[in-house]
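Left out: one protein chain. Kept in place: all the others.
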Amino acid sequence: MIELYAGVAINGLMIGAVYALVATGLNLIFGVMRVVNFAHGEIVVGGMYIGYGAWALLGLPTSVSVALAAIVMFGFGYCFQRLIGNQFANRPQHAQFVLYISLALIITGGLAMAFGPDPRSIQSAASFSVYKIGSLRVDATRLQAALSAAGVILALWLWLRFSLTGKALQAASQNIIGGRAIGIRIDHVFAIATGIGFACAGIAGALIAPLYDTTPYLSADFTLIAFIIVIVGGLASLPGAMLGGLIIGLVEGLAAILFDPSAKSLLSYGLLIAILLFRPMGLLGKRRAL
Amino acid sequence: MSGSTTTRRQVALGSIFLLILLLLPLVVDGYYQTMLTTIFITALVGIAWNLMMGFAGQLSLGHALYFGIGAYVVALMAERYGLSPWLGFPVGFLVTSGLGLVVGFLGFRFGVKGVYFALLTIAFAEFARLLFEHWDYVGKTGGLFLGSVKPDNRSLITLRGSATFYYYAVLATTLFAWLWCGYLVRSRLGYFWRAVRDDEDAARALGVRAFRVNLLAAGISAGITGIAGGWFALMNGNLFPESVLGMRVSIDFIIAPIVGGLGTLCGPILGALIVVPLNEIAKEAGQALGLNGLNILLYGTLLFIVIVAAPDGCWPWLANRLALAGRSSSKPDGP
Partner (left out) sequence: MTPLLSIKNLSAGYHGALALIKVSLTLNEGETVAVVGGNGAGKTTLIRTIAGMVPSTCGEIWFQNADITQARNDVICELGLAQVPEGRQLFPDLSVEDNLNLGGALKRSRHSRRQNLERVFGLFPRLQERRRQMAGTLSGGEQQMVAIGRALMAEPKLVMMDEPSLGLSPIMVEMMFETIAQLNRDGLSILLVEQNVTESLALATRGYVLENAEVVIEGRSADLLKDDRIRRAYLGL
């Protein structure tokens, strides 16, 4: 019995790490630009299709498709922000919302037209290998995804803390006027933030492509989960995104076996509502002006 | 162009438009009447949502909550208890506007603003959807079905009937709602709404009861949306949590007023006239060509073009062309 719960908990934590990566990307975009990327889930699904496509068409392993997803999505995010997103920086909330929703619809529609609505899955020998830890069996692919996700988050955190561009991103998120006053190229910084945010989503997608059946319509779930994590963990807080991801992954995993599997999101939404009302800065976020 | 000439033009063109709508069922068949009724429902929710967003400045992304609950209330009362929708609609209005007040209260009381408030509304709608998907009483995911219309049905009592019946019924409802909202917007309340929308702190400083005013916007908006949901239930005869409470529903309903023009009274109508047929055509084309997702792609592209090229919506542009604009009514807050 313990094993069942432990197994579920570990699975939940592992998928939570990947959720955390998705949330980290969303967090970065919001933290630097105060933009709510409603197309984030679609970017994840885009990454999943890159992962699937790389395997189906070229037989490439996950490690390569992940790198591919990262590059493609970074480029897409950078160009999108430079060409379109920056124009919307001073527009009202609803205008930004419509922009990102339209992007989401275009991506979903495009993917559905290109790949069809049927689920695509990656079947490979690697799909079935497991590690044994004590009496627990841990799915190898899942573990790899979790560790890779954690690795990317760590690398990103280090880059933000220690590189000059990373500090410029932090600066932009803390005081945009100050950034402009000292000659930081804000257009470029915003575009990098979006690029990295999209790349995180794309990488996460490529990592979980072997674990899920990929369909174009998964995106809504991902966007909403990412938001829940970001709000629960704390907007503009990278450790918060990590913590939030793990919590949500755990909560959903346990809820699935304690209650009805399809009711697992109820708890997550309940948590979201509670946090929004009582602690809107999230568990680890700081009180920050919107 | 003097003010009174513009007003006369407005009334004239509006009357012609209404006349056309009244006479259309004589020349088009049931399929088109149903599509037009869908346009009316979309316009109705658009007018309601626009009240909250365009005039009071509160972004709600979870209006499906009110639409769905309104639909279920009317349907349940008719189906489970045999109560005419003449009773169902008022109850639905009370329930949904009450919900709107609760959501608004929680949001405003706890200082949840802007994008956080929008996320809160999404959370509530999704929570309701999930709840309904697991609730036996409403049929869970299997849905709720209204009994078929009996041969001796008296439309004016059961409020169910032919496509033509729904056409006029929903048109009447939408017209009434439009007039009511037009009145509200031009009243002192509307003035307060705009003040709060433009600068809440300044409005408060001038003595506007922002909290109360916002709550009213939320409540009225929710109630009207609930009515629209009720009509949807009666028309369709079946309800599923996903089809009336889902996120897609929320998004669909706000696209029309944004495309049409936020903060204007005619924007939601124009928007519905553009968006609903486009969705239909895209769906048909997608099916005909065997391209799943075409309608979504076209939908997204339309939105993208509008928000980039005509961010104030299509109505201000059209109003200018038709010389309907007064000195400043091509901008938001106009007709």
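We just call them A and B in the order they show up, numbering each chain from 1.
Convention: a residue touches a chain if its C-beta (ideal position, glycine included) is under 8 Å from a C-beta of that chain, and two chains touch if they have at least 3 such contacts.
This structure is a prediction, so every number in the text was calculated from the model and none was measured.
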**Report entry** Among shown chains, those touching the left-out chain
**Finding:** A
**Report entry** Residue of A:Asn86, A:Gln144 or A:Gln170 touching the missing chain in the full complex
**Finding:** A:Gln170
**Report entry** Footprint left on chain A by the chain that the document does not show
**Finding:** 164, 167-168, 170-171, 174-175, 177-186, 286
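To be clear about the criterion, only the chains that are shown with their structure count from here on.
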**Report entry** Rounded Å distance, chain A centre to chain B centre (Cα mean)
**Finding:** 32
Query - Sites on chain A touched by chain B in the complex - result: 36, 84, 87, 91, 93-95, 97-99, 101-113, 116-117, 216, 220, 224, 227, 231, 260, 262-263, 265-266, 269-270, 272-273, 276-278, 280, 290
Query raised in the report: Along chain B, where are the residues that touch chain A in the complex?
Result: 53, 59, 61, 106, 110-116, 118-120, 122-124, 126-127, 130-131, 133-134, 247-248, 251, 255, 258, 262, 291-304, 306-308, 311
